[in-house]
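All protein chains of the complex are present and in place, except for one that has been dropped.
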Amino acid sequence: MSAVQIAGRIAGVDAGAPIRQSSLWQDAWRRYVRNRGAVAAGAVFLVILAWCLVAPLVSPHDPNEVDFTNAYQGPSWSHPFGTDQFGRDLFTRAALGGRISIGIGFGATLAILGIGVVYGSVSGFVGGKLDNGLMRFLDALYGLPYLPFAILALAIIGTVNFWTMVVALSIASWFITARVVRGQIITLKENDYVRAAKAVGVRWYAVLGRHLLPNTLGVLVITIFLELPGVILGEAFLSFLGLGINPPDASWGSMAQDGRDAYRAHPHIIIIPSLAIATLVLCANFIADGLRDALDPRTKET
Amino acid sequence: MAAYIIRRLVWTVPVVLLVIFMTFMLMKQIEGNPFRKSERAVPAAVQMNLERKFSLDRPWYVQYANYVKGVATGDLGPSLVLRDRTVNDVVAEQFPRSIELGLLAFGWAVLLGVPAGVLAALKPNSRFDYGAMLFSNVGFALPNFLVATLLIYFVSVKWGLLPTSGWTTWQHKILPSFTLGLVPMAYFARLVRGTMLETLQQDYVRTARAKGLRRRRIVTVHVLRNSLIPVVTAAAPLLGYIITGSFIVENIFAVPGIGRYYVTAVSARDYSVVMGLTVLLSIIVIVANLVVDILYTVLDPRTREART
Partner (left out) sequence: MRLRIPVLLAAAAVVAVAMVAAGCGGGGEQERAGSGGQKAASQVLKMAWGAEPPSLDPGLATDTTSSNVLLNMMDPLVRLGPDLQPVPALAESWDVDGKVVTFHLRDDGRWTNGDPVTAHDFEYSWKRTLDPKLAADYAYQLYGIVGAEAYNNAKPAQAAALRDKVGVKALDDRTLRVTLTSAQPWFVQQAAHHSFLAVHEPTVERYGAKWTEPQNIVTNGPFKLAGWKHDASITLVKNADWRNADRVALDRVEGRIIVDGTTRVQAFEAGEVDALDGGGLPPADMPRLKQLPEYEKYPALGTYYYGFNLKNIPDLNQRRAMAFAIDRQSIIDNVAQADQIPATGMVPKGMPGFETIQQDFLPSRADLDRAKQFMARVDDPKRKITLFYNDSPGHKEIAVAVQAMWKELGIDATIKAQEFAQYLEFLGPPPNDAVYVYRLGWIADYGDPMNFLELWTSKSGNNNSRFADPAYDRLIEQARNTPNDEQRYEIYRQAEAMLTGPHGRLPIAPIYWYTYTNLERESVQDTFEINPLDQFDLSKVVLKET
């Protein structure tokens, strides 16, 4: 999933010129707020985040308390999302599940960025034979499905928790990010100010750290929101295949899996977490679009 | 051109070897006994016989060497769990079904996604455009297990229009392939719309229009052709998606393909099947990338220099 989306949409950014640093972020902000879809998506995204953070704190229900007399209730005033088979309040649990899903999402995305930035900047910065080798390797693996490797990784680690999920989801998902970073670095490397810096004897790590990496920041921010949907859906897929994290914790994916068996009698248990996933993914996509248009106006669609 | 192709081909070999090696080492790290399938303990004698039979008592580098030799000669070894079958048997019988599922999903995407994108681009900001793009966004975002569950409930269980699961007649194949095709469909619609809009702005299109060529002709001859190049190149990354999605879809719709068996094989510690399928999937992706890159170079000469 992530591969697909990024492959298409990053194309413009990939070849793009470096993003100017000066008032870049102010300009970008101005352009972003003009995009109504992106602003709305950002707002919904923040609302979801706030709900995940705050709801469990203020909720009158203990998310893990088992009370069979309350099981399988549909949505009501005291339980806006209903209850599950243990009588646990799904409004609170979905918020907690959101923390885990979003947390794993950001965790894995950052891991992907980390690996991608190292790989891409080494490749792009050093260049030559090394670059050629690293890139041929990426060419071959481009589009490799992450799921088999994620399943293998989870099987190796054995117990599934937050961090193993992050590892599993990032282990085979960083190829595209690496390629994008490399593209940026190579383009930037040819810039006059970088050449100048080199000419006056600035050390390579200073060039890389002070001039090149900061200028890829815009692209990286876009990449976060491009990767996020794929990672969140990936976590949901793994949970759905029964490889989710340990109870009583739950992510949206594992909550949806819990709900599938009972979907005929109690559809809310699968629908609520699934819609939460869908909403979040939708928002992330819109935000990514908005960010791309804002940070890299040349590729703006008509 | 030829040099480029040869260079790419040569690079494929070490990458394949590396993937085999990585998968092999990963598998070795997984704890668990493939011969203990239930609570029942396996007596030592039985365990020993099984390890001897499947050469698991040999050092790992011997096993690896034998395995690479096997892959080179097209023999993926025996299954440790499906005792009547070899991995080649599993692949030969079940892989075509997964390919069929993938192709049908791709078919849905081309059939519905491309026209939707074209029409949306021809009338940008129209209601149709908004509708198609909304659908595209929703298609991306809805987890396919929800889509599958809802489709089965309404179409099969409630209305009785199509079978709930299985993979025998064409009726059985509609729902699984549609579910799996949803994301590629959404993707194509968006991709084609984007490239179409871009192409419509190009100088040569304006020139053609200025010369008084009919709009329909411009669209079909110039714009559409150029806009479809990205669709070709998107096939490779989509393959990765389709493989991933098939894991879920095959599970829910009881499609007897390899995606479903993969998950079972990992938990059953059927090392040879997991190895075989992982290596096979990787080789397919690698070859697909190769083909697409070559196709792309042929279709769009401008990229030749850029890709060293």
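The letters A and B name the chains in turn, as written, and every chain counts its residues from 1.
In this section, a contact is a pair of C-beta atoms (placed from the backbone, for glycine too) under 8 Å apart; a residue touches a chain by one contact, two chains touch by 3 or more.
No experiment lies behind these values; they were computed from the predicted model shown.
S.K.: If the hidden chain were put back, which of A:114, A:214 or A:248 would touch it?
M.R.: Among A:114, A:214 or A:248, only A:248 touches the chain that is not shown.
S.K.: Can you say which of B:23, B:94 or B:226 touches the chain missing from this structure?
M.R.: Counting the whole complex, the residue in contact with the absent chain is B:94.
S.K.: Just the residue numbers, please: which parts of chain B touch the chain that's not shown?
M.R.: 30-46, 48-50, 52-54, 78, 81-85, 89-90, 93-94, 111-112, 115-116, 119, 128, 131-132, 134-135, 138-139, 142, 147, 150-154, 156-158, 160, 163-168, 178, 185, 251-254, 256, 260-261, 264, 267-269
S.K.: In the full complex, which bits of chain A touch the chain not displayed? Write them out.
M.R.: 64-66, 68, 71-72, 85-86, 154-155, 158-160, 242-243, 246-248, 258-265, 267-268, 271, 275
In the analysis below, only the chains that are shown with their structure count from here on.
S.K.: Over in the complex, which chain B residues touch chain A? Could you list them?
M.R.: 7-8, 11-12, 15, 18-19, 23, 26-27, 29-32, 124, 137-138, 140-143, 145-146, 149, 153, 183-184, 187, 190-191, 194, 197-198, 201, 230, 234, 236-241, 243-245, 247-248, 251, 262-263, 266-267, 274, 277-278, 281-282, 285-286, 288-290, 293, 308
S.K.: Can you check the complex and tell me which residues of chain A touch chain B?
M.R.: It is residues 1, 3-5, 7-8, 132, 136-137, 139-149, 151-153, 155-156, 158, 229, 233-234, 236-237, 240-241, 253, 256-257, 260, 263-264, 270-271, 274, 277-279, 281-282, 285-286, 301-302 of chain A that touch chain B.
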